[in-house]
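Below: one structure in structure tokens.
What you see is the complex with one protein chain gone and the rest in place.
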Amino acid sequence: MLIVMHHSATEEQVRCVAQAVAALGLTAQPIPGGQRIAIGVLGNRGYVDDATIRDLPGVMEIIHVSKPYKLVSRDFHPAPTVVRVGSVNLGDGFPPVVMAGPCSIESQEQILEAARQVKEAGAHILRGGAFKPRTGPHTFQGLGAQGLEFLHVAAREVGLPAVTEVMRIEQLEMACRHVDMLQIGARNMQNFDLLKEIGRLRFPVLLKRGLSATVEEFLSAAEYIVAEGNDQVVLCERGIRTFETATRNTLDLSVIPLVQSLSHLPIIVDPSHATGRRFLVPVMARAALVAGANGLMVEVHPAPEKALCDGAQSLTGEGFCRLMHELRFLQECLAGMASSVAGPSA
Amino acid sequence: MLIVMHHSATEEQVRCVAQAVAALGLTAQPIPGGQRIAIGVLGNRGYVDDATIRDLPGVMEIIHVSKPYKLVSRDFHPAPTVVRVGSVNLGDGFPPVVMAGPCSIESQEQILEAARQVKEAGAHILRGGAFKPRTGPHTFQGLGAQGLEFLHVAAREVGLPAVTEVMRIEQLEMACRHVDMLQIGARNMQNFDLLKEIGRLRFPVLLKRGLSATVEEFLSAAEYIVAEGNDQVVLCERGIRTFETATRNTLDLSVIPLVQSLSHLPIIVDPSHATGRRFLVPVMARAALVAGANGLMVEVHPAPEKALCDGAQSLTGEGFCRLMHELRFLQECLAGMASSVAGPSA
Amino acid sequence: MLIVMHHSATEEQVRCVAQAVAALGLTAQPIPGGQRIAIGVLGNRGYVDDATIRDLPGVMEIIHVSKPYKLVSRDFHPAPTVVRVGSVNLGDGFPPVVMAGPCSIESQEQILEAARQVKEAGAHILRGGAFKPRTGPHTFQGLGAQGLEFLHVAAREVGLPAVTEVMRIEQLEMACRHVDMLQIGARNMQNFDLLKEIGRLRFPVLLKRGLSATVEEFLSAAEYIVAEGNDQVVLCERGIRTFETATRNTLDLSVIPLVQSLSHLPIIVDPSHATGRRFLVPVMARAALVAGANGLMVEVHPAPEKALCDGAQSLTGEGFCRLMHELRFLQECLAGMASSVAGPSA
Partner (left out) sequence: MLIVMHHSATEEQVRCVAQAVAALGLTAQPIPGGQRIAIGVLGNRGYVDDATIRDLPGVMEIIHVSKPYKLVSRDFHPAPTVVRVGSVNLGDGFPPVVMAGPCSIESQEQILEAARQVKEAGAHILRGGAFKPRTGPHTFQGLGAQGLEFLHVAAREVGLPAVTEVMRIEQLEMACRHVDMLQIGARNMQNFDLLKEIGRLRFPVLLKRGLSATVEEFLSAAEYIVAEGNDQVVLCERGIRTFETATRNTLDLSVIPLVQSLSHLPIIVDPSHATGRRFLVPVMARAALVAGANGLMVEVHPAPEKALCDGAQSLTGEGFCRLMHELRFLQECLAGMASSVAGPSA
């Protein structure tokens, strides 16, 4: 921690700050500058609460150097974490993992058909929502427990592991019996009690970035899970909220190499929620792969609109099949590129 | 709902869209314009899911007119809601209600001293946190159940109703036995299961705006509670997340008159979390009052830093006392102003 | 400047960084911590360009302590600046200054009528736009030079100083002959050439905060003007761009006390552009006054819509008159409050 004093801070004020630092059991080291004095705080083994110092007279600014996370940081744990979902390995050194399926499970037939389509196209994990967080209470909230059953049956039928979102602690036990990976949605990224309970489970978990979560908060949320003993955490970038409303959210792909430099946890991308518009999904999925994502989560519907009118442009089973073909193509390119240039630049 | 077609949309495409609208049981009314055709959708009694229409050929944009909330809207329910917390009335027609106390309950002595200070200064409700949502897991997480006991004792001792934050469903029953109002924090504003459970309780609830929640989402979250039967909801603006980092959050005071025009629920302001800096709290509290807030939530500590060094500038009991004096002064001015000009402008 | 090294940084890496610091003519002072080493940089007299250090091996983060502004900072120049516009004094120690008038000058009659209305209501400075920045080129762009003439005539007629926006350097000379204060709009806050030229003029200037400008950037823009010799700068908060679209911008009132703590320049508020909705203007104007603003800028139209239909709620001359009455009322309250409590809290 660095305490920056006002230009006009008095010696007495500096002395008081040093005393306050000492009262926390830490050491204050003054760093005189050309224009002002700063006070380095030494001896802390983590984040320091600055409440007793922040408003002391003469204090201009307090700068924190330690991060609120440690277990998930690559700085302390350089080796990459590989998460195992069913028989699928997700993480550095393994091919990108694609999770696909409908946003909501609507019926046994629907999820079965979706499962067959994504399996045939080459997806590795089946996704489907039984509990749906919706902005307003007057819209479809998911099939609940019955949806979990339908998902379980469909996943077993096609031989894929399954992932589904959980929203409350009471759902955990049932969900664990029906799927192979739990998802924490963006709105629950800082539902700390849910994070802690899942941390005690030692079960693979997909943690989505909150709509307005900084990278530091994102990694700190993962730290909650890992701190309880569960290191099987996959991060998921799904777009952040910005002033731009032309897309549902703003997909922040630079977070992939950034998080990979800061943390040993794998990170995947959900281009469906990020863009909110079907025609943008495949292109952003391809870009995410090239940006180094360890996987993708893509919404695939068995196209109900086909009945209404021909030619609708959507990520149908067929569209997803084409995307998977492209992703495999790109993946081979990237492998070829890496060997041809002896490692990508930077 | 309004469906805007591309400039170059064909008649066949318009026909297909109209068909898709009809398949939803609604009526499509074409509105020919100078440059393009739009299609009005009639007959819906609420928000329409546009999934089957959004990507039809020729569709440029879909504009939703209906809001995802209705029960909390002033449009449908013009009369203001008054929320009763203990013997305190909060809402239009009643004087502003001030909730004050420490962020965290640290001990029986600390909350008792805080309770006496805020009571003496004229606060109406005692606040104190027993369950604390913290960005990282390595910091103080609150005293939990014991904190609730301490709060209960302190509130009874000074004769004030109490409010405390709940973070998970299991805490509701215990919390209801110890306090008079439940608080849902910003991070849980879209914890829809928690909202629903509290909706079933018919217990006063303070709902804080999420860090990046639009007014529409804020009101929709309140709709979740009211839809279950509990209309005793007080909204709370506590700053939103923006690009500006000089203050902890950006306090959005214009949301007060805006929400009051859209909804019949009362709304209060928390200047402490919004600014994150003590010297900004009193001035923003005064501004919030003048902006029409139905109340305030202010953090007051019994000043532990006093022991460390003299003269620290903070919202101590003394500082809060001065603020309450100013707020009463302002309130009288506002009453005088209203009668002198026969209602404030606009 | 503080250079934070990686947990695993080697001694050799620390040595290289120290060398790079020395190459800039500065002194590196290592600050060993419990988990990592940090390097304080001493001897700089202002902002240091970190380009040669940022990417050295072992460097985790660079933290700047010096601000990019100095002349406008209260830290170095504690005495408040008073800006004189015609015979009006604007700044600490003087009553709030209200600038009012139409967004655009449309005709001699219109600006004359507006001038009479705002003068009669008690405004201190007449505003009116001759050069209009518009999002698209197909909308009214202002009357230009003729508008300046109209404004000049109207201001002289009613005996008020005038302020108008300038958008390009060539307009400066003509504008200075017709008005008493130049305005730099939000979109030009970082039009550095315009800032420099105005800095050479020694003419009062109103600098609006950019849509996404941090307080640091806002003050740095003012620094451009003051650095050229012109300290007659008034800052203006006019709302920032956030994710919220229910209001045109988000009015950031906490910036008033914040800027007043950081800078000696006066700061006013424009609630018209900030909210974009007339019914919100008066309430936010009152809140701005209580938040300590040194003045206000309010749009007043001689109400063309009156002809169309009765009862429209807008800031007509009459509405502005009522607002001025309220502002005077509030101002007296604030004076009374200050003397009653011996200075407002904090």
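Side notes on the structure shown:
For reference, chains read A, B and C in written order, and residue numbers begin at 1 within each chain.
Note that in this section contacts are C-beta pairs under 8 Å (C-beta built on N, C-alpha and C of every residue); 3 or more make two chains touch, one makes a residue touch a chain.
This structure is a prediction, so every number in the text was calculated from the model and none was measured.
Across the whole complex, the hidden chain's contacts among the shown chains comprise A, B, C.
When the missing chain is restored to the complex, the residue among C:Glu11, C:Asp49 or C:Glu173 that touches it is C:Asp49. Residue positions on chain B in contact with the hidden chain: 2, 4, 6-8, 29, 31-36, 38, 40, 42-46, 60-61, 63, 65-66, 75-76, 78, 212, 241-243, 245, in rising order. Listed by residue number, the positions of chain C touching the unshown chain are 16, 19-20, 23, 46-47, 49, 52, 54-57, 68-70, 133-141, 167-170, 187-188, 190-194, 196, 211-212, 216-217, 220, 223-224, 227, 241, 277-279, 304-305, 308-314. Think of the hidden chain as still there; on chain A it touches residues 212, 214-216, 240, 242-247, 250-258, 261, 274-275, 277-284, 286-292, 313, 315, 319, 322-323, 325-326, 329-330, 333, 336-337, 340-341, 344-346.
Note that in this section only the chains that are shown with their structure count from here on.
Judged by shared residue numbers over all numbers used at their interface, chain B and chain C contact each other through mostly the same positions, with over half in common.
Among the chains in view, B has its Cα centre nearest the centre of the complete protein Cα set. Averaged C-alpha coordinates give centres for chain A and chain C that are 38 Å from one another. The distance from the centre of chain B to the centre of chain C, each centre being the mean of the chain's C-alpha atoms, comes to 29 Å. Within chain C, residues 212, 242-243, 245 each touch two or more of the remaining chains.
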